[in-house]
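Starting off with a structure, shown below.
Some chains omitted; the rest stay in position.
Residue numbering begins at 1 within each chain, and the chains themselves are lettered A, B and C in the order written.
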Amino acid sequence: MNVLGLFVPGRSVLHRLPAGAKLLGLLALVTVLVVLDDHRAGLVATPAAALACLAAYPASGLGLRRPLRLLLPLLPFLAVIALFQTLTGDPRAAFRVCLLLVAAVLAAGLVTFTTRVSAMLDLFERLARPLAPLGVRPDRVALVLALTVRSVPMVAAAWQESRDACAARGLPAWPHLTVVPVIVGMIRTAEAMGEAMTARGVD
Amino acid sequence: MAESPAQAVRYRGLTARDLALVAVFAALLAALSMPFAIPVGPVPITLQTLGVMLAPAILGAKRGTLSILTFLALTLAGLPLLPGGRGGIEPFLGPTGGYLLGWVVGALVIGLLTQTLMRRYRFWGGFLINIVGGIGAIYLVGVPWSALYLGDTLLAGFIGAGVFLPGDLAKAVLAAAIAAAVHRAYPVPPAGRRVTGDRDAENAAGPDAESEHPRA
Amino acid sequence: MIELRDVSHAYGDRPVLRGISLDLTEHRIGIIGANGSGKSSLARTLNGLVVPDSGTVRVDGRDTRRDPRAARRRVGFVFSDASTQILMPTVAEDVALGLRRAGLTADETRTRVDAVLDRHGLLDHRDHPAHLLSGGQKQMLALASVLVTKPDVLVCDEPTTLLDMHNARVIERTLRSLPQRLVLLTHQLDMLQGFDRVLVMDGGRVVFDGAPDEATAHYTALMDARAASMEPSNQGERA
């Protein structure tokens, strides 16, 4: 798995903004659009926001393919919403809800594409700090997140081992034979990893 | 450091092994999430709910729920862990975002019910619990959320329950069968370190929670 | 008889087998070579677990690409980490698994399972959880689970790692006494004494093919050369 995730390297303003600021901006935008509701302001602001977000993609070096790919899975939903709201006699709501969705998804995509996974994970770690009195340990949050990224290839390895084990006995790798050994293998690996962590003083 | 029989055995916190188990089951969910999705209408049918049911059924409420949260945090951070290589913040804002939150509730419900109702994991009990938590609780969050976008609860309910129910029922069966087999083949000890009423014993038991739970 | 013709394979863009042609007919064949030289990959082609990108592997005349099932029935496999080979909860269930497709009755299955368990010193543990066996016992179980299917050829990938001297000897003796043909992958050169043929692999090629003594000499020279050039013998990394 690519540890860069969906991040697209670049040097635009959005790229340089801190992750926290971007998330806050996203939150603010969505809140405002939702609050504006069906008032006339909403009917203007929502398409304007959607357009602005779309324009921000090429402006940040992200091209136009990415936003279109984001919107593609949304299309069936937009179709259902538009159809249904229009049938129930509220085409204005149909228009607004659809564009709100488009704007929110495009804005969220801007944050995702311009923020490093590691910057985001650091932010989570900082956000977890106020939770310390509840027993949440921020360093552990970061540790588990990194451990998970490292563990993804191990699932494939465990699956390969089970496949091999089937083949060794002349059996095809039927899922009903391999699933349980895969999970058991992963539990055993986790136990060994836990021991290695303890031995290195991280627990 | 004698342990009086009156002192109930409890487990507190999370050991390093627990953190690793959380990570590994989050990774399993990622593996179940990525490979395929049957696009039926707006929300795809995926194997994800299988992972959401397995984690709490095998690990219990605490570790199970944490592994779902871990998966969601990594997705939110921009790793393409959802079907179709999607990730980041936008899936959470979209019409299917409610299901993602519903997973957390579902895992918590399954874990709590499994821990409190079953001393030994059994297929039928596990199946019923998976239906309550892995279908009931998830839909309870996911359907109203979709309804918010569609402007109609009934329609959202239809898109949810109608389309996903057969698949999710099958996954509830599968998850219970797998969890039962895993519990039989290699039971996972409870989360945390063992503590007793005795303060000193609590510290002493700390470093070695593993050896405190002989398997068998 | 296993025939390889110009077998090449790559993981991603990393070539791991480069144009290997072999006829494997001897009773006991050893394969040695550096870490990452392609031993396990080659072994996996022998029963169709890996179908090569190009070239053909035939087991008794049948192409593993066309008919991997036939190859799997004839070629059994034992890996170094026995615990990854356990597929069922208890010892007896695990051994019985390989007989599923044999069309035996429950009684016949039980008889055959018990006979194999007895031969490998595991009969007392037949209903024991398989994961809770000791290292040596697990390795024996892995062997028993494969042998119960009566393959013609047994491929063993470093079967005595982590075993103590006694258990290693028991496994080695068991392997030597098998009527089946054996392909043994190992880093422990002393296990190859009396073998009919030993292949030395390096960089995805068979760089030596002959008697055990000469093969181990060749391998040792290779390792010494690597030590002299001070490069680690990590032939590529796992992708």
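We adopt the following convention: a contact is a pair of C-beta atoms (placed from the backbone, for glycine too) under 8 Å apart; a residue touches a chain by one contact, two chains touch by 3 or more.
In this text, all values refer to a predicted model and were calculated from it rather than measured experimentally.
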item	value
Per-kind copy numbers - full assembly in this file	A x1, B x1, C x2
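FYI, only the chains that are shown with their structure count from here on.
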item	value
Computed distance of Cα centres, chain B from chain A, in Å	18
Chain B and chain C: spacing of chain centres that average the CA atoms, whole Å	38
Inter-chain centre distance, chain A versus chain C - centres from mean C-alpha coordinates, in Å	43
Set of chain A residues in contact with two or more other chains	180, 184, 188
Shared interface positions of chain C, touching two or more other chains	131
Complex contacts: residues of chain C adjacent to chain A	44, 47-49, 69, 72-73, 76-79, 81, 83-87, 97-98, 100-101, 131, 145-146, 149, 151
Sites on chain A touched by chain B in the complex	1-2, 5-7, 23, 26, 30, 70, 73-74, 76-77, 80-81, 84-85, 88, 90, 93, 97, 101, 104-105, 108-109, 111-113, 115-117, 120-121, 124, 135, 140, 143-145, 147-152, 154-156, 159, 179-180, 183-184, 186-191, 193-195, 197-198, 202-203
Of all residues in chain A, those that touch chain C in their complex	158, 161-172, 177-178, 180-181, 184-185, 188
